[in-house]
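Dropping a structure here in structure tokens format, bear with me for questions.
What you see is part of a larger complex, with each chain still in position.
Which chain is which? They are A and B, in the order written, and residues in each are numbered from 1.
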Amino acid sequence: MSFALSEIGLNPSEIGQEMYRLISELYPICRSITGEGVRQTLRLVQRHIPLTIHEIPSGTKVFDWTVPKEWNIRDAYIGNARGERIVDFNKSNLHVVGYSVPVKKKVSLQELKEHLFTLPDCPDWIPYRTSYYKESWGFCLSHRQWSNLREEEYEVCIESSLEDGHLTYGELYLQGETTDEVLISCHTCHPSLCNDNLSGIALATFLAKILSPVRRRYSYRFLFIPGTIGSITWLCLNEAKVGQIKHGFVVTGVGDPGKSVYKKSRRGDAEIDKAFAHVLKDAGGDCEVIDFFPYGYDERQYCSPGFNLPVGCLMRTPHGRYPEYHTSADNLEFVQTPYLADSFAKALSVLHVIENNKTYRNLNPKCEPQLGRRGLYEMIGGQQEAKSREMAMLWVLNLADGSHTLLDIADRSGIYFHPRYRPPAGGTRTLNGLRPIAGSVVQPHG
Amino acid sequence: MSFALSEIGLNPSEIGQEMYRLISELYPICRSITGEGVRQTLRLVQRHIPLTIHEIPSGTKVFDWTVPKEWNIRDAYIGNARGERIVDFNKSNLHVVGYSVPVKKKVSLQELKEHLFTLPDCPDWIPYRTSYYKESWGFCLSHRQWSNLREEEYEVCIESSLEDGHLTYGELYLQGETTDEVLISCHTCHPSLCNDNLSGIALATFLAKILSPVRRRYSYRFLFIPGTIGSITWLCLNEAKVGQIKHGFVVTGVGDPGKSVYKKSRRGDAEIDKAFAHVLKDAGGDCEVIDFFPYGYDERQYCSPGFNLPVGCLMRTPHGRYPEYHTSADNLEFVQTPYLADSFAKALSVLHVIENNKTYRNLNPKCEPQLGRRGLYEMIGGQQEAKSREMAMLWVLNLADGSHTLLDIADRSGIYFHPRYRPPAGGTRTLNGLRPIAGSVVQPHG
């Protein structure tokens, strides 16, 4: 058995803490779809895993799109008539609309307000806004502060640059026993927002770290890319490799207190969809599997009709369904270690299922094999109920006809795909379900 | 786009009233499966649409059946001993059993009662009875009147004729851009019964009228035929044309206050079945789609196994499920303008769906096209929820792979197939859902 969870050395209780630590380090950096913030982010990830960093020049044509100019920012503020910085990029990088062009001038309150964004319903929070594809500038601030702005002259200053440069992304390829690939993708383009998507970056980083040393049937490709333009760029430049992707998922928003949600691939019945359904069903009522829809994250691109890849999306509360989404309240208090660890454990369990989900053929298909003389069956007959271990054996023997995968058998029998990997918070549930059965009885098919 | 609802000039609020007006004109006429009443009815319909009237001779063999003799009636009554007409055909044509042979004689109460039909459970109503295929005579009357009949001598008189003649039906063929046909069929054989089926005649008449001037992808065939023998006759004489029928429905009982009911074709998954399910689901809780069963109206013949046409049946309360059914209580008070208008609007919406339900292929299938630079997407990113208009675009782009019709996409996305056509009573619900998308992005497939 490749990829035995027992081979994995890291203590799962520590993974949630390590994820949180990485999120804390990445939090202050001002990221966007291009620029120094992305490079800084990827360099911090490189402390854990040997990411390759790719630089794609501005102006590169990628399908219907063009790699944009690179945006960088050094400083930005709004000053009042007394020269005080009343809105300061150094206090929160959310204050500046992403991809704002440079500006330095005096403006009236009226002109200023045309460039301000607030959240009237959450008057203490700063919204997150961008203007990637239309040259513009703007500031975001709390609605409370906005309401108190007086009629006076203001100075606006954005020391940014929007120039030919590069789109930067990170990639880690772990060669497995086969060239069939599992794709795990997270977006790296958001500034100081923890759940969306430092949590996804952290989960992908530690999945890669934990998988590096173990035996893997599949090869794994981890992508740390800017949203939308990043996946489009990668798909365009790597179109020849796309056929190797057999399973995959996007990771985003995996640290909030909401229940785990898996959004199925466009196919809806891909093996990755079944594996997530199996693992989340077993995890109990606080999980949900939802149908694909063509909005959300980079699954939009992976699942565009010309690719239609078996790629879903693992998250907790879906984007836009929690008030903190895309605001300054998506901060280091909003994401919490137990939820990060729980999301991590579910992702790892799914990979374990995928790795071990083979199709067996019972070489003794006519009547049951005599399990008793192999020590695999109760010796004193007549007892009232078969043990679940024996039931698992009987199910595998009965359905191992070359047309059912182990996951099919697990689903039909209602027996969990052994073993579970749970963070300590998961409590004392014991491992049960399928255990290895005599090698002489079943062998991999074809 | 062919058949845009916006091209349709008639004010929908007036259609219900026009339907009711036509029903009122047709109500007094004594119809049967043959005879002058049918011709008179079709001539009144011809005031609205250029119906072709076909006359098929009695004795014509049509599959397992034979076109019957033509029945006409001038007068009929039961007289009491004092010579008073106590039951008079001139007061209600329901008083005479349809296809009664001529009779004029004195009878005892006992003999009379062998020829009388009443509704003991609804003692004030006159039932509707026929005896098409067995020569007989009879009268229908209220049970209350029947109970008061005294022992005396009665005179019965039916001045009818049952002679070789013709079966008469009306047909209107509207040539469309293709020879593929939509069949709309209603039965014309019932005497003074408003819901069954003057309502269906009126709906078919005004559908034909409203569709005549508009651009139509499909050709439309409207049949105004006597029930059972009429559809059998048409199918037999037009067997070569049957393959052109791609969609169709029978219209009956569409003016009563019950909820709208669509009975699926025998196939159960024809496009017409999906279109009705889509339109009725959108119309809310007061609608129902039911499975096919081999009883009811002419869908029995269209869906016989040798034809198995994609023809369902639009109605409101199904036949036999309302006490007024086939009684004198199915009158001008039972059918009402708002229900007629509502049924009309649903039928028209279904035709709009059918007309516009094409299969597109996204010519930019690899990753999403950049909608933003085409002005089709929000310019300031990071907002909390995509607009439904954008969602509709994204769904079409995602599923326009040549294997999903627009109706499939509408059903999967949960977005209504734009636009809705509602009578004024439908209130203020706005049109939303799919709107035209950039021509450069999708084009009809194949």
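The working rule: a contact is a pair of C-beta atoms (placed from the backbone, for glycine too) under 8 Å apart; a residue touches a chain by one contact, two chains touch by 3 or more.
Quick caveat: nothing in here was measured; it's all calculated off a predicted structure.
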| item | value |
| --- | --- |
| Full complex, copies of the single sequence (shown: 2) | 3 |
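Here is the rule we go by: only the chains that are shown with their structure count from here on.
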| item | value |
| --- | --- |
| Averaged-CA centre spacing for the pair chain B and chain A, given as whole angstrom | 54 |
| Residues of chain A touching chain B in the complex | 62-65, 97-98, 117, 127-134, 228, 231-232, 235-236, 239, 266, 293-295, 300-301, 303-308, 320, 325-326 |
| Complex contact set, residues of chain B against chain A | 362, 364-370, 372-373, 379-386, 391, 394-395, 397-401, 413 |
